[in-house]
Every structure is written in C-alpha cells, then in structure tokens.
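Removed from the display is one protein chain of the complex; every other protein chain stays in position.
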Amino acid sequence: MTATVMAIETFSEPLVERSVPLPEPGEGEILVRIIAAGVCGSDVHIWRGQDVRTSLPLVPGHEGVGLVEASGGALADVDGNPVRVGDIVVWERGLACNACYFCVVLRDPALCMKRRTYGIHVNMDEPPHLNGCYGSHIMLRRGAQLFAVPGGIDPAIVVPAGCSGATTAHAFDMHRPAIGDTVVIQGPGPLAIFAVDFARRSGAENIVVIGRESPRTDICRELGATHVLDRKKTTEEERCARVAELTHGRGADWVYECAGTNGAVAEALNLARRGGAVLTSGIAVPTGEIPVDWYHTVNAKNLRLQGVFLSDTPHLRMALSLVYANPQIYAKLITHRFALRDATKALEAVERGETVKAVLLPEEA
Amino acid sequence: MTATVMAIETFSEPLVERSVPLPEPGEGEILVRIIAAGVCGSDVHIWRGQDVRTSLPLVPGHEGVGLVEASGGALADVDGNPVRVGDIVVWERGLACNACYFCVVLRDPALCMKRRTYGIHVNMDEPPHLNGCYGSHIMLRRGAQLFAVPGGIDPAIVVPAGCSGATTAHAFDMHRPAIGDTVVIQGPGPLAIFAVDFARRSGAENIVVIGRESPRTDICRELGATHVLDRKKTTEEERCARVAELTHGRGADWVYECAGTNGAVAEALNLARRGGAVLTSGIAVPTGEIPVDWYHTVNAKNLRLQGVFLSDTPHLRMALSLVYANPQIYAKLITHRFALRDATKALEAVERGETVKAVLLPEEA
Amino acid sequence: MTATVMAIETFSEPLVERSVPLPEPGEGEILVRIIAAGVCGSDVHIWRGQDVRTSLPLVPGHEGVGLVEASGGALADVDGNPVRVGDIVVWERGLACNACYFCVVLRDPALCMKRRTYGIHVNMDEPPHLNGCYGSHIMLRRGAQLFAVPGGIDPAIVVPAGCSGATTAHAFDMHRPAIGDTVVIQGPGPLAIFAVDFARRSGAENIVVIGRESPRTDICRELGATHVLDRKKTTEEERCARVAELTHGRGADWVYECAGTNGAVAEALNLARRGGAVLTSGIAVPTGEIPVDWYHTVNAKNLRLQGVFLSDTPHLRMALSLVYANPQIYAKLITHRFALRDATKALEAVERGETVKAVLLPEEA
Partner (left out) sequence: MTATVMAIETFSEPLVERSVPLPEPGEGEILVRIIAAGVCGSDVHIWRGQDVRTSLPLVPGHEGVGLVEASGGALADVDGNPVRVGDIVVWERGLACNACYFCVVLRDPALCMKRRTYGIHVNMDEPPHLNGCYGSHIMLRRGAQLFAVPGGIDPAIVVPAGCSGATTAHAFDMHRPAIGDTVVIQGPGPLAIFAVDFARRSGAENIVVIGRESPRTDICRELGATHVLDRKKTTEEERCARVAELTHGRGADWVYECAGTNGAVAEALNLARRGGAVLTSGIAVPTGEIPVDWYHTVNAKNLRLQGVFLSDTPHLRMALSLVYANPQIYAKLITHRFALRDATKALEAVERGETVKAVLLPEEA
C-alpha cells in the first residue's frame, strides 16, 4: 500500500506527485486518510519561498480533515470519547514540545519556540514522511489532539477552522470585545469572516468590515457584519469619519487587522478610540517597517495593541463551535474544490485572489 | 488677603510673580494652602511651549500637597473620614467631566476627552484664578477627591506620587507582571523609581533598570532593582543578551519604557519575549514616527503593547501606598527644594537633568 | 400644576393616589414625565414590608422611561449628544455618592454604601417628593446619567432593561462565559430572559434554561435557549444528568441562578463543572441559610462563586444594547399594561406570577 503526496521540490515550480509507502503507525501515532485539505494563503508564501520556516522537499498543507485509518493504540478525542477506525476527525495543526517554559509554565503552546506545524516546518525527508495535508494520507504524531467531526457536516467546511478560524479565535482569546462595542475588521478574507462571527458572539453592536465588496463581504454580512466600507470607494478619512459617526465621535472600541498590509495597520491605529484595542494578525511574512506616531496613536490614547500569531487547541475548539452552529453559511467559504493532483492550480487560484477558500479533495479522481 | 502665584506669561521667559485676591470657596470648593509643589518634566515642556494642551497665562503645577484653609461645606476624604481646616491633603490632579461615556460607562476618567488638569489646561484667566500649584494657594473644584496625608510624613515626599507615581500605577493597573517575572524598566527618572517599587510589589524576580548610573539608579536599587545596565557602557545588543541570559533565552516578560525616546521604544520591542508585554509611558510630547518591524517584533511574537498616559484616583491611591510604606527611601527623591519665587531656577535645574525630583516650597521665604 | 403619584402609606394596603405640586428643577435636576414604569418583583417585596431598605410613605418604582419636561440647565446623554425638552430618555436608577472609596477608588458605584435607588430608599417626604416611577413625574437628581431612547422604539419595552437587564448585565460584566461554553440559567423570569440573550452574545454553545414551560420559556427559546428543562417534569438528578450529557460528563461551565430559592442555589453548585462558575442573583431578600458541602462542591471543584446585586450605568448600557437589537422579541416581555391608578392590581398580578413583565402607563386614563 502506498500514499500519494504532492511535494514542493523547487520553490515556485509545479508540485510533484510522489508515492510513499504507507507506514504502520507507531505507539500513539494515527494514520489519517485526508478527505479535504485547505489551501491557505500561507501555502502560497511557502511555495514562493517567502516563508523562513520551510525547507524542501515539503508536502504542504497544515489544514486538513480526514478519516482514521489506523492507530498505534486506543484513541479518544478531547472530550474523552473513543475514536475508532473510520471516524472523521480534525486535529490541532501545531506540534508543541509540551516541555518548555512556554508550554508548561505559561501554558501557552502557541508561543513554544520548538513548535512546528505539519505542512510548514516538517520536511518530507523526516520519517514517517507523511507530514502534510497535500496528500492521500498524513501520519499524526503521538499526542495529537483530536476533535470528532459530527455526522451530517460536510468535512470540507471544517477545514478553514483549522487555521484561519483558530488564529482569529486566538485574537478573541487574548482580548475580547465587550457587549455593545463597535468592532472594525480590516481585510475580508477567511480570518475576517471568522472575526465577524466571533464579534457577533461577543456582543458587538456595530461590526464594520473594511474591504472590497465581493462574495467575501456577502458572507460577512450574513454572519453579522452591520456595515461594509468598500476600500476602493472610500478614503481613509471617510472611513475614520464613518466609524466616528457610529461611535459618537469616540472611534472603534476594537479593531482587528487581517488585511496583511502596512497601510492597514497604520489605519487601525487611527480608527481605534482612546483606550481601545488594535489586534493585528494579517502580517504573516516580513513587510518591512511601519512608521508609528507613537505619541498621538499609542501613548496619548492609552491604546492597547496585540500581535496575533498561530493558535492552539482551545482556539481550534472555538472555531469549530462557530462552523457547527452555521454549517450552511460556512459552506459558502468553500468556493473552490480541486483534485489532489491539481494542487498547483489551487495555489495559483489562491494567489490570484479568486477564492474565498480552496480545498484539495484527494479522494476525487 | 491675597495669594501669590508664579505665572508663565511668555513661553521660555522667566515666570512672573503675581498677586491674586483670595476668593471665598464656592459650594464644594476647597481653598488649599500649598506646602509643596512638584516641578515635573512636563512643566519644562509647558514652559518651552511644547505642550499643545496649554494656553497663557498659566500658573503651572499639577502636583501638590497642601493644607486645607477653607471649604464650601463639610469635607471627607475618599475613605469617608472628615477633613477639617488645617488638615494636610493631596488630591487627584485631573478634572474629568464625570458625565461622558468614558467617565460613566467605561468608568475610566483618565480617558475623558474633557479631562483637564490643574496647572496644565486651566488658564489663569479662568476664575477662581488659583488653578495651579506654583503658588501659595490653589482652589480645588467641586468633587475634588482627597487623601489625608498621615502625621509624621514630610509632605514634600508625597508630591511625586501625584503624577509620576500615579502614571506608573496606571501602567500596572492596565497590565501587571506576574510572580517570578523578569521586568525591564528603561529610563531611571521618577516614573522608573515607582515602577521598580511596583514591580517588586508585583512579585517580579528580576528587575532590570536600563539607564545611566546616578543617584537615581541608587534609589532604584534600594527599592528592589536587581540589575542596572548602564546605557552609556553597554550596547543595545549587550543589553538584549544580558536580559536573554537572565531569562534562559526567552527575553523579558514585561518591559516598561519611561525613557521618553524613540530609541527606547524600539529597544523595548526587542527586549520583550514572545507573548510578553511592552508598556510605554515615556513619550509625553510628539517625537515623530518610530519605524516598527511589525512582523518580527509584534506579530510573530504575539506581543502586547500598551500606551500609558495620565492616571486617575485609583492610581494616586496605589502610589501613595508605596510612599507611605517606605518614606525614608522616597525622601531621597526630593533632591532639590526651591522657594516659590525661584520657580524659574527650578525649571532650569529640571531641564538640565540635575534633579531626581525638585519641589517648590511656597512657605519658605 | 401638579403631579400624581401612587404611594405606599401602609405595607400591604392598597396604594394611595396623591397629588404633589410640580416643582421647578434645581440646578442639574431634570423633571421627567413618566411614560412607562416597571412593576418589579422587588416592588412586591417592598409593598409587603419585606425590604429592609424602605421606609414609608414611599412612591415605588425604580424602573422607568419618560419624556424630559424641564431641566435646570443644558443636558446631554452619556454619548455627549444634547438632550432637549420632549426627548424620551431612560436613566441609571442608582444614586451613588461619587465620593467614597467604592465610587472613586474601586470605580464600582454599585458597591457604594450610600447608594440609594429611586423608588426604594428615597422616601416620599424627601424633597422634591417625586422620588419614584409610580407617578406622572419623577425628578432626577443632579448628575443623572441619561440614555436617549431611539425613535421607533416603544418606550415600554425599554423598562425591563433598567433593573432586570442591568442586574444580569452586572453578572456578565463580573464574569463572562467563553465561546463554546455550556451555560445553565435557573428560573425563567426577566433576569433569565436577559441572561439567555447575554449568553448567546457571549458565544455559549448550549444555553439550558431550567424552569416551568410557559410564555417565559418561549421567549427564552426565541432569544437563543437551546434546551429547556421543565422543573416540574424532571428531578434534580435528571437535570444534572442532562447537563452532564451535553458536556461529555464535565458539567456546566457557567451557571446563573435567578430563581430566588435556596434550592436553586444548591442545585447550581452541583450543576457546575470543575473550575466552573456559579453566579447567583435571585436571592434579593433574606431566605435563611443554605447548607453547603464545601469540600465537594466548592473546594474540590475549584469552583468560582459570584454574588450579583444591583448594577451601574455600564450595565444599563449593555442591557439597552440587547433590547434595541431585538425590539420585537423584547416587546413580548410586556405582557401586562396597567393604568397608574391600578398600581395595586399590577402588584397583585406580579405577586401571583401571572406576568412576564407588567408596566404602569401613567398617561393612559
């Protein structure tokens, strides 16, 4: 028996299909047959050689859902329920060390300096070689934290929870809007879609999305966005004025930047009210320096800023809670479905910004 | 009866002595005879015309302690104890509106957009004209929040609690180090001296002060600083390396910038560990823009940043708790005492950086 | 001109209609013509002489909405917008001292030992005599914190926000459920109805209401309750088992007791999971002692308990946010509308438990 994977062997070149002998799971390991793998914006950065965490050859794919095919011992999900061969599961994508100060004293594995991620850090040369989701199979390491996917849920719609959803959940876990707050969310990709939903579930009164009108903003509206400010049809001054108007001149209580541009971060600092909060998660690769007028935007406003990076099991659980509550809306995120062998096409589509979310479906021929 | 005040009538010119008729306190007002007034670094900015909040003529002085001379009605301190003529008191320096969203919904008067401060915003032309502490008297407005100064305490040593102490308390109120943390404090002025004490009273294990060796760093050591890194004798790299060494390579858990330079803010971002906190209070006038490498220093570190500006009554109470616990150490802050008429000399001494803290003593001839 | 009020002159006797000369508002005072006054369960306790805070004669009514008829000076709401004669407003019902340690140091006026409430503590003999909402008018004291009621909202539906809504908001302000939590709410009166809405707006996944099936539980379902456990048709063991089942054996993450019985408090301690939270607001008059098995229910579970009493302006604002978001649902709370002169009948209807919420409408003849 063999597994099929799509590997990056040269940056920016088409991914190469490879066969890998199917290993037996060692103690605590889990062999999962991939049902759907997410194609993340980060995968494009990785493919283009812009992500310093990666070495080649690599099977990309850190978001996935699959079916348990074999395991080295009895399994249970995080709720303590048994997981059996044939069950559909999703898992925490990070491999923290569970031994360092960040993991065991600060109890915050997302900070672990040894944390690795399937499909990002774990090279294909490292046994058991099935280290990413762009393949027919992945082998989960001992200690994998599993969530059983409930019956009746299309596994593909669970995929975005694993990375975009969990990262945004991390933001809300670090600092949450209060009941009645005005929230601004910049950059309507998958991070923002989850952010709209989390903001509504945090009691925000106004949820303002800044971005181009598109199917993405439609989903935002459906999940609770109360205002969309089209970045192409408004100036920064007009957007600040609109937010000021909604807040009786105070400014936004809580701003979430997930646009990924230096300009968006700078605008966020202006949009927030005195004593407000700005959380930034969009900048996931180096973008140079952002000039900050510290006196006016940070100090004199008692502003709170929070960088947001990665996530941990609690955040995956938070994101899943949203998807399971509104599967029919989250289904709309999955705008593109590709066969595994079309992984390169999928990356190109994501790079062109055509997708809300693209997934690979290894079982489709 | 008249009061004597020292007024700024032209920026950067010597202050002018003026006489003002002593008014009767209106309902709720309190006429206080100043025993000691603090000469703050901000007063130098005001005198030099760098503070946008100020118009002339102005009696400066937002830090003061004095003796109740008359009042429009019965008085009590915040503990509910009666305050009588002849009692020595200190008071919250800010005049918040107590009616706006910041004051009554967010319960954070330090954010009030109408907040004014004696000696900064309140022009001498505004009745009752006794609006700053650089004088023989000040008239406190209705609703003044009083703390009785205990017997046996030299009133002069209470002065720094009113501004430097309270501002630093505000930082610790917004985000506090945890037991066992490594804290870095940049810029050993009065803000830092209080920060060392608050850090110790927050259970910090290592308290690292960055600044030139001086009587200020001696006071820091006496209050609990465990390490002083002389800014003139070390490079930024050496300081980062020393902090890394103290923290097994992680970096500082909590950094408090009170040096007031763009360089210190930038260094703070590098000193903090993943998931750490940087609080900045030093930049109190515009200093242009600080270039921030957002990916490496904020996002990829999950860094928390907090601007710190002004303070409110709870913070004054926190700072007083420190002074009363160690009056003999806080006495060492008061390195310079001037007669009221020498206010200009006092400002010059502060500007030259000769003082730890200078006070004016109006009753000294 | 005179105002009409309904006064309790003897406990448990019918309220007496009295005429009071309409005073001119003093500085900062506001004369409000009552449009709707809430008849709270506490009013029944007061009428029956069970509330130790009350002395006679009393005009009850601490929940009200009305129209500004005159004021001693210019007015603004908490957003800073001008309020003019003819505007419809709702206001914070508590009169805190704004001077004590609780008010100015802890910034928590709900704890103020001098806090009084219109219609509860403020005797009719105290000028200006218009001290409760069971009347054609009320005179608000200086410093009243106003919220303008938006056009298109039936003022009557705003009434419950003032006490039930704000008290429940206080609970959520002290400790809030997390995204994905299982929340249990005991006792489906107005407190619980708001609690269901706040729980949903806190991201709770399961919202379990314990109480008799009734129009109240219908409103709970409409606002987001996912399960109703009828207290008459289930045993305590069955309810605990059902909650355990929903939580994979762990128990509820967050329990809000608003049933007002000792038994409900005891059950709450059993329903909560290890490390969970129990907030109790139902017991608003002395009910004797509750025996607590401290080892098993508190210590060995690391349980968090929080008493909930009264509220403050931020909580009123939170509750209003809910009402304005779903006016059509909150309209269903107002099951009974009485003319002012039928105040005694209204109290009796509330005492018999016939109402969800009853209001008095002074303008109806």
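Letters A, B and C mark the chains in the order given here, with residues in each chain numbered from 1 onward.
The definition used in the following text is that a contact is a pair of C-beta atoms (placed from the backbone, for glycine too) under 8 Å apart; a residue touches a chain by one contact, two chains touch by 3 or more.
Every value quoted in this text rests on a predicted model; they were computed, and no experiment measured them.
Set against the missing chain, the residues B:R33, B:R93 or B:R317 yield one that touches it, B:R317.
Touching the chain that is not shown, out of C:H227, C:R250 or C:R337: C:R250 (per the contact rule at the top). The omitted chain makes contact with just one of the residues C:P127, C:G151 or C:G288: C:G288.
Only one of C:P82, C:P150, C:P215 or C:G275 touches the absent chain when the whole complex is considered: C:G275.
Listed for subunit B, the residues touching the missing chain in the whole complex are 79-81, 169, 172, 176, 178-180, 198, 200-203, 205, 248-249, 317-318, 321-322, 325.
Even with one chain removed from view, subunit A keeps its contact list with that chain: residues 76, 78-80, 92, 98-101, 104-108, 143, 145, 312-314, 317.
Contact between subunit C and the absent chain runs through residues 101-102, 106, 108, 110-111, 113, 174, 248, 250, 262, 265, 274-275, 280-281, 283-296, 298-310.
Basically, only the chains that are shown with their structure count from here on.
For the criterion of most C-beta pairs in contact, the winning chain pair is A-B. Distance between chain centres (mean CA atoms), subunit A to subunit B: 43 Å.
Per-chain Cα centroids separate subunit B from subunit C by 41 Å. Of all residues in subunit A, those touching 2 or more other chains are 248, listed in ascending order.
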